[in-house]
Structures are given as C-alpha cells and as structure tokens.
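Excluded from the complex is one protein chain; the other protein chains are retained at their positions.
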Amino acid sequence: MGAPAPELTLDVERIRADFPILQRTVRDGHQLVYLDSGATSQKPVQVLDAERSYYLRHNAAVHRGAHQLAEEATDLYEGARAKIAAFIGARDNEVVFTKNATEGLNLVAYSMSNAATSGPEAARFVVGPGDEIVVTEMEHHANLVPWQQLCQRTGATLRWFGLTDEGRLDLSDVDSVITERTKLVALVHQSNVLGTVNPVAEIAAKAHKVGALVVLDACQSVPHMPFDVVESGADFVAFSGHKMLGPTGVGVLWGRYDLLAAMPPFLTGGSMIEVVRMEGTTFAAPPQRFEAGVPNIAQVIGLGAAVDYLTEVGMANVAEHEKQLTAYALDAVESLPGVRVIGPPTNVARGGAVSFVVVVDGIHPHDVGQVLDDQGVEVRVGHHCAWPIVRRFNIPATTRATFYLYNSTEDIDALVAGIERAQRFFKP
Amino acid sequence: MGAPAPELTLDVERIRADFPILQRTVRDGHQLVYLDSGATSQKPVQVLDAERSYYLRHNAAVHRGAHQLAEEATDLYEGARAKIAAFIGARDNEVVFTKNATEGLNLVAYSMSNAATSGPEAARFVVGPGDEIVVTEMEHHANLVPWQQLCQRTGATLRWFGLTDEGRLDLSDVDSVITERTKLVALVHQSNVLGTVNPVAEIAAKAHKVGALVVLDACQSVPHMPFDVVESGADFVAFSGHKMLGPTGVGVLWGRYDLLAAMPPFLTGGSMIEVVRMEGTTFAAPPQRFEAGVPNIAQVIGLGAAVDYLTEVGMANVAEHEKQLTAYALDAVESLPGVRVIGPPTNVARGGAVSFVVVVDGIHPHDVGQVLDDQGVEVRVGHHCAWPIVRRFNIPATTRATFYLYNSTEDIDALVAGIERAQRFFKP
Amino acid sequence: MKMESLYQEIILDHYKHPHGRGLKDPYSGEAHHVNPTCGDELTVRVQLSADGSVVEELSYEGQGCSISQASASVLHDLVAGQPVMDAMAVGDEFQRMIGGRGTVEPDEEVLGDGVAFAGVAKYPARVKCALLGWMAFKDATARAVAGADASTSTEATR
Partner (left out) sequence: MKMESLYQEIILDHYKHPHGRGLKDPYSGEAHHVNPTCGDELTVRVQLSADGSVVEELSYEGQGCSISQASASVLHDLVAGQPVMDAMAVGDEFQRMIGGRGTVEPDEEVLGDGVAFAGVAKYPARVKCALLGWMAFKDATARAVAGADASTSTEATR
C-alpha cells in the first residue's frame, strides 16, 4: 500500500454537508464515492437555492423589459457576470456567457471563419490556405475538432505538439511548430486525462512573438486552482460552469476586450444587435454581441453562487487539498502491482486526474470501472473525449479518478480497494 | 369599455397556485400582474422540483459515464427527449437540444454554409450566389439575422414577404417571391408582436414545390396551441423552453430525420463524434451530432416536466383559454379612445399578443409601460426584437401584453385601467 | 408614489415643450445614436467656435420616450453656448448621477434642470433613455474636434 493518509487542508465533512447527493447510496446500498468531478462536479445547495430563488421571485427576460422583474433579473444576471469576472481577474465586459466551454471554443473558431466575409476591422482573424493552427495531442475533442473544422472551412492547416512518454507536451520542436505561419495556438491548461498542467505562459509568449492568438481551454484549471486571465498569457479562455459547482447549461468565454471588439458575431438574433433593417444589421458591443437570444439566466446566476462558494472556501485551499489527494492517490495506485498510471507520475505541474490501466493480466478499463461502480465508486472509463491521447499511449482506454473539494482520502482508499477487487475478480 | 368578462376554460386560481412568483408584489405593494409571457413565461414549482431533484439525486455527465449516476442522468435526459418529441408529434431522434431557439435557427444556417466544405451527401444544403433565402417582414431578429448572415457568408440573396396594414403576410406576390431560385423559406408561426398566425402549410407547400426547405420559428406557437411537426409542413422547427414553462437555457430544434442525417455538424466537440484522430474526425448520427459538449441536462429535464404540466392541462385548453383572453383584451383595448392595436383587429388566425400604441396625444410606448409597471402591470415595450415590424407601421415602438394559462380577465382589467391612467397622466 | 419621482414636472414640461429641437445648419459635428433595446433614436448636431473651444449651437431631432426627449431638451439648455470643457463636465456629472442607482447626490449648481432626472437612476431600464442625447452630444463633439468627416453615423448608446 501507499503512504499514510495526509492531513487535509479542507474540512471535508463540513463541505460534504452542502452536497446532499454525496449522502446517497448506489448499487444495493453502497455509499456513493464520487470520483468523476472531471466530467461534471456535484452542486452545493447554495447554487440550487440561488437558481430557485431567481425563478420564485425575479424571473424575467433580461435586457429586454423595462418592468421591475426585468430590472431585477438583469441586475442578478449582470451581478453574476461581475462576480465571475472578478473570480478570473477579468473586466466585466470581457466575460461572455455560453452554454458550455465547447460553445465558447466554437465561438472563436466560427468568428474566425466569419471574418473572411466581415469588415476590415476583422482582418486579423482571417485564416486561409498557408496559415496554420496549432493544437496539441492532449486536447479534449472540444479544443480539437472545432479547429479541424475551421481548417476544413478555410483551407488552413492543423499542426500539433506531440506528447512525451510521461504525458507532458513534447516541446522539443516548438520552433518548427510555432512559426510565422501560425495564426492561432489552442491548448489545454490542465489535461482532463493526464492531469498534466501545461506551461501556458511560455507557449503563449512564443505564439505572441509570431503574432498568433492563444486560446486556452481552462475547463480543468479554473475549477481547481487560482486563475487569472491576464497572468495566463492567453487571449481567449474557455471553461464550463458545471465542472466548478455551477449548473449545467452555462459556460464562459473570456476574451481580451480589444479582440472581442474587433471580432465578428457568431450566433445572431435578439439582444446582440444595434440596428436591424431587412437590408442588414449592425451589432452591439461585447459581451452582448456574443450573447444572442434570451440567455441562460438562471444558470448564470447559479454560476455566480458557485463562484461565491469557491471564493469562500478559497481557491488556494482547493488547489492544496487536491494536491494532497493526488499525491496520496498517485502513491497508492502506482504501488498496486500491474497497474500503470497514464500521465505524469510525479505530483509536479500536475492536477487531480489520475488515469490508469491494469497492464498485467490486461483488465479492460471498462471492466475495472464496472467493478468499482459495483462498490459505489464512480469513476470514468473510456477515452474521456480525448481519443488521441489513448492512441498515443497505445492503450484502448483508461480508468480515471478525478478529485474535488468534497473528496477525502477515504474515497481514494475505496478506489484502491475496488481496483484490487477487480484484479481478483478478473484473475485468469 | 369592452364586453363583459367571459367564462374561462381554465381554472386560473388553481393554476396560479403552482406559480409562487405570481403572489409577489412589485413597486410599493402592487400585486404583480404578469403580462410578459411572450418574452418569457413563469415556471411552475413542478419544473423547479424536477431540476432540483435531478441535482440532489442523479447529477452526472450524460452519455459519457458507465456508473450508476451517469446511467440515471442519461435515462432522465433521454426520457425528457422522448416526452418532448411526443409533445410535438416527432420521433425521438429528430429532437435536438439547443440553448434557446436562437441557437436552433443558427444551427441550420451554419450547417448550410458548412455544407460547402462537406461531403457530397450535404450537397442539397449548399447555397451561393444566385440562390435565394426567403423570410418575412414580421420575423423576430432570431429568424432574420441568421439568414442575413448566411447570405453574407455565401453570397446568396435575402428576399422577404411584406405585411398588410392589418399585420398579416402580404402573399399577393408569393409566386414572384418563392421561385426556382429559392433554397429556403424561414418564417414565424405566430408573430410575437402582432399575434398573427401565419398559413404555414400553404407557404410550405409552395416552398416544397420549388424544392426549398422550410424553417419554422415556433417560439410563440408550441407554448400556446396544440402543435404537430408533421402537420406543420415544415422541415425544421425551432422553439425555446423558457417560453413554455421550462427553465432558461434550453431550446429545441426539430428536423426531419433524413435532413438531419445529411446535414453537416455545427458545434463540434465531445459527444458528437464517431471516431477522432488528429488528422480528422467523423461524426455521430443525429441527434447526438448536433449536441456538442456536456449538454444542458438539468434544463432538458426541467423542460420535460414543463411538457408534462402542459399536457396535463391540455394544449387545446390552453389555446382556448388564451383565445378567450385575447378576445376580451382586443375588445377592451380597441375601445379605449386614442389607442390603436398593431396587428389583426379580429380574433381569427391570431394568438395572444396584443400590441398597441396611444396615437392621440402620442404617449410613447415606453412611458405607457412605465405607468403600467408603476401599477404592477408588467408588459413589454420597444421593438420586441422585431424591429422591421415597427418600421413597417411607421411607429417608434409598441406596448405589448401577452397572455398565458395563468392569466385572468382581472389581469386585463388592470391593463386597461393602467392605460387609462397613462392617458390621464400624460394629458397635454 | 414612485412614478412621480421619475416623471418630475420639469421633465414633462421639457417633453411637451422641447427646447432646441430641429436640426440646424451649419454644424461641425453630428452623431446619430440609437437605443438598441427600444429603438429610440436621436441625432445631435453641434457647431463649435472656430477655435473649437465653445459649443456655439446644439440642435437635435429624434424620436423616443419622454425621458429621452426631455433629456435632449435639457441638454440643449445646459450646453448650448457653453465652453466645451464645461459642457463635458456637465455631461460627466449627469452621467454620474444617472448611473448612480439613486445613491449619488447630484450637484444642482452644475446640473440645473438636469437634477430633475435624478429619479431615473432608480429605474435601470431608463438610464439609457436619459443618456441617449448626452452620449450623442459627446460623440458629435469628439467628431467636430477631430475635424472628422461630419457625416451621420449610426452608433448605439452603450
């Protein structure tokens, strides 16, 4: 077995009291052990209450009505924007609400192809044959496929950084990958499969030197560590509310204001216009320009409450807590005979996603997950929407445990016991 | 004054008990009179409870996990799809969830421009110079601007039907507007400003005769009347959950399966793929192909509960109830001296949106709305995201009252009293 | 009664009997602003002195609610004939009051009739109405100062 359980920074018992779902049982009475926060986090009652109280007291279409409910709803919606902006060190008018991170990333990709048929102020977003978009081999499909599609629409070429055997970016060829032809570099901050935290500022500096834009997928970093958009070095940052204690149905795209202001719209319709005539339309300033239609009002308000909750706990504490759990888990999982961790084996520049495969006697990750589920331990199996990673490591899939502020070392003990059970069960 | 109050089909008192917000007061103690359901409807506790119980018991990422929570969440999500499909007479796999109707309409418009760089199966969606897209002068911006933008991206030409003085479509030139050049006709079922219900089947037949696709904006019809996608005659139908007792942050795009199956994807990322390689990606079958990323799970489940609620009340009853209210309101508002209704003056092929302007002594609609709000009567003022309509009628804006199943004749009495008060207040 | 705090007598007076309405020639700067939410629009023209230091003339034309129209009328009274610097200061003070959510004590010395709009601050949806003319004025003046081509350009008040 691994090292003794560490003293944890957070008072997990107190936190868990805010998450009633963690009290439930699954599969014939097993206590739920939720180790799938990388897919989606659970929500504290504070978030549910914020949404419900909006509906029960203030529900109205924002930015459209002049009556009192509409005023109140607009205040709550814009108040949440201000909170979320402050949470990531941004200005309010740089925060665009989307339905998830995926939409935010697509927004940038489509605005870029729209630039070709927009005015001269959008010229810097135009890409075409001869131009290159750079991604990495560890991207989630959400930060890979939109760029493949942008290339398909425009004739630009997709290039990428490969991975080392430890699951880090292989930057040995950085100067031949990021070149004068590079128009945009899109990369993940923390890999949802490997846990790797990438040197974003360093890569962004290289990209900016050649005049390329930098898009950061911060889905697995904003929920888990202190994060500042300006310090990140990126020009655009996308993340999802549902992975950071917020409701489903809301994401955030942050962009540098000067870039947002020059960028053509993506989704068009109500609330994002300036003047509409049958012959043509002009568009509002950001962030409204990128929020077409009646928005996800309750969800944005819920995300505001999630940010309040996280701020109260303290993001540095959340990060420290997860670091402790990750160290404990890495140690325990690596010490299991026949089990191999996919991703950095050391707890440096690494977050709380522990992916592994059972190599000796080759139990398929799906089967490992099933045995774990049978004990109430909920992990994710498969390619985790990052198929190129499992191809790179020549494995069919992984079993992945991810941690959050409500997880304890007991959860990891249950994981380890479950893996051992799977090994016994599938012994040849 | 108008006619005596009619006997109503619905038991409004009983219904109102499910909508706690209707008990609240606004502006120094005035009882809330909510006449802005055309912008967004209020939500019954049943819908809020469905969302909350999802979060408290079953929250997990759908279609991705193999553990019990993920199974339950997926069942709830797909169960809601089945309910919503049944509600509109569709097959389950023809129902795509979006964040609002606006996204659904943009989805079709972008898929069409994406068709140019997709495989041969998408050929029928390609538009370019010489092709025409037909809309109407009564479209909401959500069903106008996306088509203007599609034309801008592709070089196609936008054409439109004008309006008669009564606020109906002027179809006198139908055969010169819908021609062999027409590739798509996009129109609204029921106008959110005028209340006009358009002869969709007739126009769809003309469009289909020339091989054009028909996109229907059903935002103001699906919530208010029995609706069947097949009978509608349209190929695509978009509507929003928040206008039909559902949560914010969810909309529906229905499409004929053979069309969806041939259509290129729009948003790309997780859950909509078949096989992903760095070099290229293939896509899942509909509806998954069009639902990229972790979806608005709780909102879809909430919309399922909304549909249950509406089904229980009965859509024919809802329609009848609103017809009664509309007749009463039209009568009362038209009989006010100096007040002019914008939209069909008779209650035929017409829904529950009553827009008006005070022409004698010209009180601006915004000021009328403010006086109403001061009495607790919440209406909408402005161009209602259908700016070309107010231009057409040469007015700055309108004041608009819209009705739903929880409105009573007393609400309309309050509206009328408020208009009279505004007239007194602004008397020169 | 709250409504009367919004619709002060002075506002209704200016609305019913606007000052300075009707576009005048010549002018050195013009701006056309629109409130995208409700469709109110206003064109404001300024004629600056030759050295650009004084707003010699301010005229406007437009359509909109009582608040936006009365505010344009008050704008005319407060700004026409004033040094540009002073006019801008009045605009800033007006904006500070209107955007203050009712917590800002307006400076009556500076704002004159403009203080009548203090009640608007409590109605966030009407803030843009009250500012429409003022934002157009700032824009028109900026264009005049920049010696920019004075042609009409549509720009929303944000």
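For reference, chains read A, B and C in written order, and residue numbers begin at 1 within each chain.
Criterion: a contact is a pair of C-beta atoms (placed from the backbone, for glycine too) under 8 Å apart; a residue touches a chain by one contact, two chains touch by 3 or more.
Keep in mind that this is a model prediction, so the values were computed, not measured.
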Chains still shown that are in contact with the chain withheld from the display: A, B
Selected from B:10, B:66, B:80 or B:371 as touching the chain missing from the view: B:66
Per the touch definition above, residue among A:92, A:166 or A:367 touching the missing chain: A:367
Absent-chain contact - pick from B:59, B:74, B:111 or B:268: B:74
Residue numbers in chain B that touch the chain omitted from display: 63-67, 70-71, 74-75, 273-275, 282, 284-285
Interface residues of chain A (partner: the chain not displayed): 27-28, 364-367, 370-371, 374, 381-383, 387, 390, 396-397, 425-426, 428
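Keep this in mind: only the chains that are shown with their structure count from here on.
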Averaged-CA centre spacing for the pair chain B and chain A, given as whole angstrom: 31
Residue list for chain A, restricted to those that touch at least two other chains: 64-67, 70, 273, 275
Residues of chain C whose C-beta touches two or more other chains: 37-38, 123, 126
